[in-house]
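Would you mind keeping the following structure in view while I ask a few things?
Omission of a single protein chain aside, the complex is shown with its protein chains in their original locations.
Per-chain residue numbering starts at 1, and chain names A, B and C are given in the order in which the chains are listed.
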Amino acid sequence: MRTTILIHCPDQSGIISAVTGFIHSKGGNIIYLDQHVDKEADVFFMRLESDFENNGLDVEEFKKEFASNLAAHYQMQWSLHSDDVLPKMAIFVSRYNHCLYDLLSRFNSGELRAEIPFIISNHEELGYIAKQFNIPFYHIPVTKDSKKEAEEKQLKLLKEHEVDFIVLARYMQIVSSTLIHEFPNKIINIHHSFLPAFAGAKPYHAAFERGVKIIGATSHYVTEELDAGPIIEQDVTTVSHSHTIKDFIAKGRDLEKIVLSRAVNLHVQRKTMVYNNKTVIFS
Amino acid sequence: MRTTILIHCPDQSGIISAVTGFIHSKGGNIIYLDQHVDKEADVFFMRLESDFENNGLDVEEFKKEFASNLAAHYQMQWSLHSDDVLPKMAIFVSRYNHCLYDLLSRFNSGELRAEIPFIISNHEELGYIAKQFNIPFYHIPVTKDSKKEAEEKQLKLLKEHEVDFIVLARYMQIVSSTLIHEFPNKIINIHHSFLPAFAGAKPYHAAFERGVKIIGATSHYVTEELDAGPIIEQDVTTVSHSHTIKDFIAKGRDLEKIVLSRAVNLHVQRKTMVYNNKTVIFS
Amino acid sequence: MRTTILIHCPDQSGIISAVTGFIHSKGGNIIYLDQHVDKEADVFFMRLESDFENNGLDVEEFKKEFASNLAAHYQMQWSLHSDDVLPKMAIFVSRYNHCLYDLLSRFNSGELRAEIPFIISNHEELGYIAKQFNIPFYHIPVTKDSKKEAEEKQLKLLKEHEVDFIVLARYMQIVSSTLIHEFPNKIINIHHSFLPAFAGAKPYHAAFERGVKIIGATSHYVTEELDAGPIIEQDVTTVSHSHTIKDFIAKGRDLEKIVLSRAVNLHVQRKTMVYNNKTVIFS
Partner (left out) sequence: MRTTILIHCPDQSGIISAVTGFIHSKGGNIIYLDQHVDKEADVFFMRLESDFENNGLDVEEFKKEFASNLAAHYQMQWSLHSDDVLPKMAIFVSRYNHCLYDLLSRFNSGELRAEIPFIISNHEELGYIAKQFNIPFYHIPVTKDSKKEAEEKQLKLLKEHEVDFIVLARYMQIVSSTLIHEFPNKIINIHHSFLPAFAGAKPYHAAFERGVKIIGATSHYVTEELDAGPIIEQDVTTVSHSHTIKDFIAKGRDLEKIVLSRAVNLHVQRKTMVYNNKTVIFS
C-alpha cells in the first residue's frame, strides 16, 4: 500500500530525521521525499511517498501515533492520502470546449486519476460533450438575478457528491465568496494570460494592444481577489506582429488546455501545497 | 552592392507591384521581401533587400526617383540603407557587467556589425571592461543636482560622434525627455521582467513575491512612459518555489543579455519598424 | 473572394515584380506575400494571398493566363487555391486516443478547416470516438498476410471520397510505397521523438536510456525512408532523471498532439512547400 504524506510546519532542526525515523519504525519504505524551506517565512514543507509492505499498515493507528508523537511536537499541518482513493473533481464550463475535451480525453485514457461526478455549465452548448463521455451534465444558468440561487444549486450538487475540488475549465463567471470559502485552495482556474500581466477580462486583446512578443496562460487556485490566487502552473508561446487577435486566441487555446490539465494532475497527485498565497510544487 | 529599403504607408492596392517593378527596372535583384499589413490601422509595412550588380547603382539618383515616382504617390515614410555603412551605437551602463560583456564579445567576434564610439557610465566600476576592449569610456556621474548637466555632457558626446542609436545595457537611470526626443525609437533598453508584468523597480522581487513560475526579460524602445515603449524582443525561463530572489536574479541575467543582444542585432540589421507603440520585426 | 497561390521555380531576377504586377492587373489586392530563396539550390518559393473584389474573378481564365504569361516563362511549379474549398482529410489511427481527440475537438470547434470523410484503424478500440463525433469509422485489420488486401481497401476508400491528404494520428503501421506514391508529400505523420534522434521504434525508451534532458515530437511528410521525410513542425519539453519512461510517454503525448495538430493546420492552410526533402513553412 502506498501513501502520500504532506507536511508543513515552522522550520526547526531535526524534522526530517524524526519523520523518516517514524515511518521506518512503522515498516514503511520511503520511496520519494522532497522538502522545501521558505527561508523568509521560516516554514518547512515536505512530501513523502512511502510503501508499506503486505498492506500491513493500520492507517488509523498510524495517524493517531503520527499526530501525538510528531505533529503536536512540531506544530505540523499535515495530511495522509492513500493512493487508491481517487479525489472527486467537478468541472465548471461555459461555451469553450478545448479545456473540457482535453480533461475528458485524459480522464478517458486513465491519465487523469480522479472521479468526475458531474459537469456544471451556465450554458447548454457543451452538454453534447458530457453526453459523449457519459458524465452527468447540469445546466445552471447564471443571471444577475439568479446568481444566488444558481450558487445554491451548485453547492447542493457539490455536497451531495462529496466533491473534493473544482476545475473551472474556462468558466466565464466569477465564483462567489461562499464557494471559495467552502473550497479553499481547491478551485483551480485557468486564466488566459501570463499573470500578473493582463489580469481580468479580454487578456488577448490587451496583449495584442501592448504588442507583446510572448503570450501565456496561468493556472491558479481561486481566491477572493480576481486572478490573484496562488499560481500552480504557467506556460508561454511566441507571437509576432503578423498574428491577429484571432491568432492569439487560437495559439492561446493550446496553452490553456495543456496548462490547466498539468495543474489538475499536480493537484490530483497531491504535489501542490499553498502558503502565503504561493504554491510549493513538488516534482 | 546590397541595399535595404524600409517602407510604411497607408495600405492600398498595388504597392508591392509598384515597388518591386521600380527596383527591377533599376537593375536590382530582390533577394528578400517581407511585408505586413496592420489591418486595424490600415498601414502597410515592407522591408526589401536588393542586390545591384556591378555596384552600378547611383544611390542619390535612385533615392530621388524613388521619392518622386513612388513615395509621394503612396505617401510613404521610407529609408534606404547601404549594407556597408555600419550604424554607430553608444552604450550606457551602470554597475552590472553581463550585458556589456555580451555585447562586446559579439562586437569583438564580428557578429554585431556596428561601430561603438564610446561607453558612458554613471559609475566607474566597469571602466576596466572598456579598457579590455579598447573602447573610450566616459564616467558621467548622475546625481539629483547634476542630472541636467550630466545629460548635456551625454548629448554633446552623442552629437560629436554622430551616434545613431543608444543601448542601455542595464543603465540604472531614467533617461530624460530631451534624450528621448533626440533619439526617437533609437534608445534600446533591457527590462528585467516579462513586460507588462512587473514594470518599474525591483521586478525580480515582485515576481518572487507573486510566486510566478516563469520569469522574463524584455527589450524595448524607450519612450516617455516608463517601461511602456514598443517591445522588440522577449524571452522567459522557468522558476520554481525552490529558487530564491538571488536565483531569480542569476537566471534573469542570462535572459537579459541574450534578449538585449538579439534586440540590438535586429535594430542594427534594420529589421525593426515602429508604429502605434508596437514593433514590426522582420524575419 | 480570396485565393492562395503557391509558386516555386528557378531563382531569377524580376519574378516578384512580374507576379505581383499580374495580380494587380487582374484586380487583385495582395494581402499577404512571403517569399524565400534557397540559395544552395537556387530555387525561389512564394506564397501569395489575394483578394479579388466583388468576386469578379474568372478563376479558369486567370489560371490560363497565369500559365501562359508567367508560369511558362519562369518554369514555375504552381497551384492556386480558393479559400472556400475545404481539403478532404482522412485520419488513420491505432489505439492511442490523444492525437485523435485533439484533431477532432479542433475540427468540432471550427479551428481545423477541413472535411473529414472517415477514420481508418487497424484496431476497433477507437471506434467509439468516431461515433462520438459522427464520423464514419472503418476497421481494416492489418496482419502480415492481409497487408496487401488491407491497403487495397484503404486506397479504395481514399479514392471514393476524393481524399486530399492523410493524417497518421499515431498509426502504428508502416505505410506502403503504393500509398506514399499516391499521396506524395500528402501523408502527415507524428513521430514521438526529436528527429533525427531516436528514429524508429520505442523512441521514449531510447531517450530514457540515453539520459537526455529534453524530449521532443516531430511531424513530417511520409517518404519511403522511415522517419526521414521533410519535417513540418517540431517541439520539445524538458525531462529529468526523476522521470520514468512512463512519465516520458505522458509528457510526450502532450507534445505529439499539439505538434501534429499544428502541422495539419499548416498543411490545410497551404503554408507548406516541399523541396529537396525539406519544407518551406510560410508564416
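Simple rule for what comes next: a residue touches a chain if its C-beta (ideal position, glycine included) is under 8 Å from a C-beta of that chain, and two chains touch if they have at least 3 such contacts.
Because the structure is predicted, anything quoted here is derived from the model rather than measured.
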item	value
Partners of the unshown chain among those that are drawn	A, B, C
Given B:142, B:190 or B:258, the one touching the chain that is not displayed	B:258
Residue, one of C:14, C:230 or C:252, that touches the chain absent here	C:230
For chain A, residues in touch with the removed chain	13-14, 16-17, 20-21, 23-24, 29-35, 37, 283
Contact set of chain C toward the excluded chain (per top definition)	36, 38-39, 194-198, 210-214, 216, 230-236, 240-242, 244, 277-281
Positions on chain B contacted by the hidden chain, ascending	96-98, 101-102, 105-106, 108-109, 111, 132-133, 240, 242, 250, 253-254, 258, 261, 283
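What we mean here is this: only the chains that are shown with their structure count from here on.
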item	value
Interface composition of copies chain A and chain B: same or different, split at half	same
For chain B paired with chain C, centre-to-centre distance based on mean C-alpha positions, whole Å	37
Distance from chain B to chain A - Cα centre to Cα centre, in angstrom	42
